[in-house]
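Yeah, one chain of the complex is gone here, protein chain that is, but the others are all in their spots.
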Amino acid sequence: MQHTQEKWGRPRDDVYGPYDASYLNSEPRTQTLQPTVTGTSVIGMKFNNGVVIAADNLASYGSLRRFIDQERLIKVGSETVVGVGGDVSDLQTIEEIMEGLEISESYDEPAQSLTAPNIHSYLQRIMYKRRSKLDPLWNALVIGGFKNDEPYLAFIDLLGTTYTAPAVASGFGSYLAIPILRKLVDREGDQQNVSKEQAVDAIKEAMKVLFYRDGRALDKYSLAILSKKDGKPDVEILKDVRVENQNWSMAKQIKGFGTQDE
Amino acid sequence: MAGLSFDNYRRNKSLEASGVLPPKTTSTGTTIVGCKFNGGVILSADTRATAGMVVADKNCLKLHRLAPNIWCAGAGTASDNDKVTELESSQLEIHSQWTGRAPRVVTALTHLKQHLFKYQGHVGAYLIIAGVDVTGSHLFSLHAHGSTDVGPYLALGSGSMAALSVLESKWKEDLTKEEAMELCSEAIMAGVFNDLASGSNVDLCVIEKGKPSRLHRGYKQPNQRLQKQRNYNFDIGTTSYFEAGSEVFYISKQSDLETSAMEVDQVS
């Protein structure tokens, strides 16, 4: 113990060493500082009585094509699908959270059915809470389902930012897929004039362009088609869908990078 | 010898470190595309120039004529594009007068890439070069660092991915001129409506073998200014002032006027 007036109460420097103030300059504890194993874009669009969502099956480790059978569409409740991009371990955390939500909601009698707006709100609160703890879940989420029998489509990112639109996409999809999807559904309400077949075709076309141009995309993906038949939800998740009708005919025209003829 | 002088590089770095920021440049955050068709090639661009998130020019021209048969579209720093294309068009004209032949597209390409490589990307010109010459029709892209690419359809700029989404899903071999014009303008429109840095109108240039090149300025104009609701003229006397007065100046000789004008004002 030191007894001089300005230092009393402190351990003696000659015995314990000077006060170590380094922790004052250290940074707060954080978990995911950067994503490791990641999934690329998730895309989705509305049609006249439902929603289509797609995400490919690749989990990348940086530029390594690490896992080629990663499922990134999660069915939650009976009429909602959540598509997840970004960190895959955080995806699995979200999967567990969704499982927990389903179980706790099933205790009620009669069991309340979870709707897309419920799940959207719940996930948004989780994402915003985690960003506020500076410990984000490094994901972008696309939520598709129904609100009062009308198609419902929403987006959430790792900061808790959220919005709804008739066509949404994460990652590269927001640059490459959105222009294709917006040709059918530019503003809210346009989906009234779009059939399920048109929507599925547009999503398939967008997945093809993403495979062409996104270096972290795969030509194998899952496709969720959610529709309502007589007020009843019908959720169809097609797995191992392949990118079809690719056109590589331009390749033979390209020789060198300018002045080469042959 | 000109070029490759980085004398001011360290000075600029230290100025930046001390808080003196480099001036903000006008960027043509842009969508530009090019596409070949049977008998020629097409270039197309949007017309928005931005400074940050503010629109600097609502109807700028991003298609530049390098020679009567060679045009190029520019993305990146507006001033670099203007200057580098102006310089190249002069060089091509001199070259074609010296050789007595119409310039070739690869000549423009090679000369431009050597110039840009020399400046290591500091000259921020990103170009799509298109033209027809004695060897056929050509379409190239050129990045600011000097790398080049060939292809039957190309897109560059911040809206390039929106444009590519159209090109990748709709391009096919053996396009007619009309089909290629429609494809290019649709690709630019995808950039105009989906990329915030691209906007306003679509310009389009058709370069055809054996025909004069045709620039369609304002080929599509999907974003007309909405009519104002009110009139914003001020009544005379609205602005306060301390005192009013006037002085009359007489011009003694007509030549006083002429010499005061700058030389550049009289050109074109």
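Read from first to last, the chains carry the letters A and B; within each, the first residue is number 1.
Following the convention adopted for this analysis, contacts are C-beta pairs under 8 Å (C-beta built on N, C-alpha and C of every residue); 3 or more make two chains touch, one makes a residue touch a chain.
We take it that contacts and distances are computed from a predicted model.
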Quick one: the chain not pictured, UniProt calls it what, "DNA-directed RNA polymerase II subunit RPB11", "E2 ubiquitin-conjugating enzyme", "Proteasome core particle subunit beta 6" or "SKP1-like protein"?
-> "Proteasome core particle subunit beta 6"
Touching the absent chain when the full complex is considered, from B:69, B:200 or B:213 = B:200
Mind pulling the subunit B residues that touch the left-out chain?
-> 29, 48, 50, 53-55, 58, 158, 192-200, 222-223, 225-226, 228-230, 232, 234-240
Touching the unshown chain, subunit A contributes residues 27, 30, 32-34, 124, 128, 131-132, 134, 136, 155, 157, 159-166, 168, 174-175, 178, 186-188
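Note that only the chains that are shown with their structure count from here on.
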Going by the contact rule at the top, pick out the subunit A residues touching subunit B in the complex.
-> 172, 175-180, 182, 186, 205-206, 208-209, 212-213, 247, 249-250, 253-259
Listed in rising order, subunit B residues that touch subunit A in their complex are 106, 109-110, 113, 140, 147-153, 161-162, 164-166, 168-169, 171-173, 190, 193-194
